[in-house]
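The complex appears here without one of its protein chains, the remainder shown in place.
Our next item is chain A:
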Amino acid sequence: MELWFTEKHTENVTFSIKVDRQLYCGRSDFQRIDIFESKEFGRFLTLDGYMMLTEKDEFIYHEMIVHVPMAVHPAVKRVLVIGGGDGGAVRELVRYPSIEQIDLVEIDRQVVDVCRKYLPQTASRLDDPRVTIYYEDGLKFVRTRENVYDLIIVDSTDPFGPGEGLFTKEFYGNCYKALTAEGLMVNQQESPFYPVDAIAMQRAHKRIVDSFPISRVYQAHIPTYPSGHWLFGFASKKYHPVTDFNDSKWETLGLKTKYYNTKIHIGAFALPNYVKNLLEEVEPD
């Protein structure tokens, strides 16, 4: 007998992982939640059948979505994480002693509960005293905050289903409002490779460019996401991700990372020409 998890990356491309056993299957008010155990990737979480993270490669995503902005902003005290109920982003954030407050807004309590039980690798630091979890719609939460956060991390699912409100112009605008005058926002921004993902990526970029004075895109290689080529958005009111980046200051923190380093930081903002073209298409002249 062979048991395989398969996700359609496009109508014509599938991605499969051989599954050892299924650890959890449930349906929340928002989505179907599954946890599988596999030989190659360890445990992995899927929502509505879409890969969210595997134990083997989640470090790439979580390090890149946290350390890049943390190495640019000189004094992050208050952080808002939207989505990210798996706890991976929080795990990286709590490594910074300068951070005083981390608010995690996850719409689906069941995701947090399931990750706590089955994915301690990412969820283990959710009990850090600086962390407060709000089980709310991220769009609604951010609407009610003004001039509060130094950093907002948008760790959303794809722009269809419960995460779709987190790819909208009203959401980015409200994030802008919720940030302090020097605040910045990073978001997972889909892949440039397959056309359906690329369109979502362009739409997000266009809306962020409309909302923030500085908007750049950086990349990472995440084997279990469609095409493996993944983008993040970096939007900021004041700091430029490369020219305001202080590599020696970050080095002095002495954080051990598996993917991120200060050379990667610079390099990640160097994009392939086809990606640059996609972004320029939606930027104002």
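Everything below uses one rule, namely that a residue touches a chain if its C-beta (ideal position, glycine included) is under 8 Å from a C-beta of that chain, and two chains touch if they have at least 3 such contacts; residues count from 1.
In the analysis below, contacts and distances are computed from a predicted model.
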- Listed names "Multiple sugar transport system ATP-binding protein", "Arginine decarboxylase", "GDYXXLXY domain-containing protein" or "ABC transporter", with the criterion being the UniProt name of the chain not displayed: "Arginine decarboxylase"
- Who touches the missing chain here, A:K140, A:H221 or A:K276? A:K140
- Item | Hidden partner chain, touching residue among A:G42, A:P120, A:G173 or A:G228 | A:G173
- Query: For the full complex, which residue in A:D20, A:E164 or A:E182 touches the chain that was left out?
  - Reply: A:E164
- Write the list of chain A residues that the hidden chain touches. 137, 139-140, 142-143, 162, 164-165, 168-171, 173-174, 177
